[in-house]
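One protein chain omitted, others in place.
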Amino acid sequence: MPDSDPSTNSHVRVGVYVCHCGTNIAGTVDVKSVSEYAASLPGVVVAREYKYMCSDPGQGLIQQDIAEQGLNRIVVAACSPLLHEPTFRRVLKRAGINAFFLQIVNIREHDSWVHLDKGAATQKAKDLVRAAVRRVSLHKPLQKRQVPIHPSALVVGGGIAGIHAALTLAEAGKQVYLVEREPTIGGHMAMFDKTFPTLDCAACILTPKMTTVGSHPHIKLWTYSEVIQVEGYVGNYKVRIKHKPRYVIDDLCIGCQECIAACVYKEGKTPDEFNLGLSKRKPVYLPFPQAVPQKVVIDPETCIEFKSGKCKKTCIEACGDRHAIDFKQQESVDEIEVGTIILATGFKTFDPKRNPNYGYGRYGNVYTSLEVERLINAAGPTGGELVLRDSNKPKSVGIIHCVGSRDSNTNRWCSKVCCMYSLKLAHLVRERTGAEVFNFYIDMRTPGKGYEEFYDRLLDEGVHFIRGRVAEVSDFAAHPSEEGKLVIRAEDTLAGFVRRIPVDMVILAVGLEPQADAQDVRRMFNISCASEGWFLERHPKLAPVSTFTEGVYIAGACQGPKDIPDSVAQAGAAAAEAMALIDARFVELEPYTAFVLADECSGCKSCIPLCPYHAISFSDEKRKADINEVLCKGCGTCVAGCPSGSIKQNFFEDEEIFEEIEGVLAYA
Amino acid sequence: MNLQRTVKFEAETDREFAQWIAHEIGGEKLRECLQCGLCSGTCPLSLYMDKTPRRLMYLAREGFKGDVLSSLSIWLCTSCYGCVIDCPKQINITGMMYSLKQRAIEEKFYPPRFPIPVMARQFSRMVRSSGRITESWLVVQVFARTAIWRLLGMGKLGLRLLRTGRMRLVRDKVEHRHDISQLMDAVQVAKKELVA
Amino acid sequence: MPDRPPDAVIKAEFEPRIVAFFCNWCTYLAADLAGTSRMKYPPNTRVVRVMCSGRVDPQFVLDAFAHGADGVLIGGCHPGDCHYQEGNYKALRRFELLKRLLADLGIEEERVRLEWISAAEGDKVRAVVDDMVQELRALGPCKLEIGEAEDSLAEVAV
Partner (left out) sequence: MKYAYYPGCSLKGTGRAYEESLLAIFQALNVPCEELHDWNCCGATSYMSVDQLSSYALAARNLALAERENMEIIAPCAACYLVLNKTQHYMHDYAQINSIVTQALGTIGLTCEGKTQVRHPLEILLNEVGLQTLAAKVKSPLQGLKVAPYYGCQLVRPYCTFDDQRNPTSMDRLLSACGAKVINYSSKVQCCGASQKGTVPEVGLDRIRRLLLAAKGEGAEVIATVCPLCQFNLECFQEEAGNSHEPISIPVLYFSQLIALALGLDAKSTALQRCIVPVQTLLGSKGIVHA
């Protein structure tokens, strides 16, 4: 009986519940007078205020009233519906009335938190409550739609976060597609030498995971590939993936690399991307020895065969009867269906050329931290030797923190990892060269397990720490001792005067930035970015790996600067969320779909082009439009567009919205 | 050896001063200062400053009026704006320096015969009276009031300037000189009205 | 005309009443963000949540004015960012028509705004509301005879 439709049963019994949210709401809004006012409104049977409506006792209160007072409509004035609408809908369900007989009034985010004038804030709360009471009485019973979930996942990005997420899902027996745009997985971590604070070598802990990914029965690894289109909705995404031609047939190449040795180029001529241009590679190459997959790539930009077509093709000879090389290879596209998507597209490092004062690009011995990672990496261009451009060992090295971080002229945020990796580099520099190392920092930020201890260790090792943001790196000698050196000028803010420190090498601890194409990616996957350009999580605390698009999760540095432990933890979390979704086997969709009132439809067809999902069809014999509920995503554009007003949208019917508009404006 | 107490009692801070600077040009964003010291590092004159710009900003924010206004650093600022364009918090440090200079002059916070404020004052007097500056006269007036002996050392340069026609002896003036003084007075009036 | 506000809200200076239609995915979130970041703006808006700015029917706007709103604010995702691909473009197209209609009714164009505000732009919500309230205060109350409004409601309905 309570699950009734007011249009047939005028007997609407509304309960209004005003939440204090501690002092968050009650501090600004006079909740008592709001609930008293609500009680006076037509149709309202009971109105209460309570400290925390979302708490168990709060929920119990509503449930009890529904049972005892036969309420059939509920208004909750509390925080944003995006937080607790689901919570309170469950309450209604438990109490045996339709979950959609509920209207949430946002008197926290939209009221108490943004206004200072208590009188006005309280009045606003009353207006909103009044509108909700009027609206809710028109609510119709609705049922969420159940759709099955495709039991597979797509992971975008093959860095440590993507790798970990993919493995976690695959280990649980889920089918995973891992898409990476570079020819190999591994991401930034693969470029590092050691990792802080434990100093275990990055390769030793990463490469095993990489090879497992490459060989896992449940993982379909697509490198040198990019997602080009995403369609569908939670549980049923259709994704198109483009494979760039590597001019080598994956299944045939066994990674023997004889083609590389045989290439007509005896020496590499092209700057090696993986080594950030610190070494040269040939037109046919393997990004780095532990690359996964172990498949070579041919770069058409530099390969003679592509340029002139007149190459001896010694590589093909070398490949012999394996016939793995195919100069004719074309770009190809795969289309897959997945139930859920994890984005782990990572970050890019700040380009220090944007800050000319540090002389990057002008002075040869000014390096970025990432370049130094390659230099000290045993598999790097110098075989792990940290040397200057003239291949001598530096006797003194300056490490400049916060380059492209904490600076409103470039990036306002703290990149979180630079302090720790600068400490790591300081240690390695001393270990490899015995050089004097000067760290220039603004604040030393080492929160994290074992991090502060690592800082202590560096202090103990005799590294200099100078608190001051560096003003300039120059080669101008103001003193004989500065001849031929790079001079770092900064205030030693603890000493209270400016110091000039001559060094042989400068390392710029560059900050982390969103990927250059983050905006395109987020559009493709229909999620949002925070103002800085990082992917936006659904809730900073309660839903850190979810997005506002159901079934799409984020992991790693694409959501914000993160170190390896955090990225891995987040990847695990994202995988768990995805798994929970898949294992539920069904997902419930909001019933906000549109439908046509057949006998009112004039058959003008003007709605049909309005729908981006082709959900509206036209039946020629009935001369009426028809909406496919499964395809309809519930935007309501066709409803507003229908000239005869014969399309309605569940939960957003014109009458309901009119009632709300007139409700907020009417002064009782 | 004479030891001095260095401890600062809260009572010695001047909240009014801190409030004042926070509302002066350049002081608006003072609270955001990270104390990173970039300003001091960029400053070409900080090599000579008793207190670096960074310290001045901090002391001013905390209301150590005496320490700030009696610092010679505020006089060394040549307003080259190097710090302003580099400041990670985009604080108008040069603007703040002007505000401090003005306050220091109002409250006589500088050593006797200290040339810079004298120069500033002579400058403004000359502008008020003639509307324009005649450099040669300005120099003479400043040194006459601060370091007369230095004038002697300058004969040679003076001669050269004369010879190359770069030293004017006649004072340059604007036509409507009363306009200038009237303008200056009007500013003072407007200022008072605003205060009242 | 709607009955006048109770003393509680009658201020020395005229306080405009603004009905705001915010899309669920961008602007509503932005308003939430403004809240979580404790930004402060005048309490003159009343937000009506819709799934997409494309759902905003010109009749809603007219209905608001007819019932005593002094301004109407429509908030949607930036062009190209619509959660439903192109609902905001539809909203824009309708908005142009709407403005002409309002002009005929003698409603100043400052009274109705369409703003693109992404989920990250809490400060833009503040700025827009600040600005609009300023403008409307200067403009004074909206005078629209409910009768003529209903006529034109009928007009757009067919």
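Worth a mention:
Think of it as A, B and C in the order they're written, each chain with its own count starting at 1.
The rule we apply is simple: a residue touches a chain if its C-beta (ideal position, glycine included) is under 8 Å from a C-beta of that chain, and two chains touch if they have at least 3 such contacts.
None of these values were measured; they are calculated from a predicted model.
Shown chains touched by the hidden chain across the complete assembly: A, B. Checked against the hidden chain, the listed residues B:P53, B:P88 or B:G131 yield one contact partner: B:G131. Remark: the residues of chain B touching the chain excluded from display are 25, 44-45, 47-48, 75-76, 78-82, 84-85, 94, 98-99, 101-102, 105, 115-117, 119-121, 123-124, 127, 131-136, 139, 142, 150, 157, 160-161, 164-168, 172, 174-176, 179-180, 182-184, 186-191, 194.
Within chain A, the residues in touch with the undisplayed chain are 356-357, 474, 476, 478.
The rule is short, and it goes like this: only the chains that are shown with their structure count from here on.
If each chain is reduced to the centroid of its CA atoms, chain B and chain C end up 51 Å from each other. Chain contacts: chain A has no residue touching two or more partner chains. The set of chain C residues touching two or more other chains is empty.
Here chain C touches chain A in the complex through residues 2-6, 8-9, 17, 19, 25-26, 28-29, 31-32, 34-36, 38-43, 46-52, 54-60, 63-64, 67-69, 80-81, 83-87, 90, 94, 118-121, 126, 157-158, going by the rule given at the top.
Of all residues in chain A, only 357, 402, 406-409, 442, 467-472, 489-493, 496-498 touch chain B in the complex they form. On chain A, the positions that touch chain C within their shared complex are 80-82, 106, 108-111, 113-117, 119-121, 123-124, 127-128, 131, 523, 526, 528-531, 536, 548-549, 592, 610, 612, 633-637, 639-641, 643-645, 649, 652, 654, 657-658, 660-662, 664-667.
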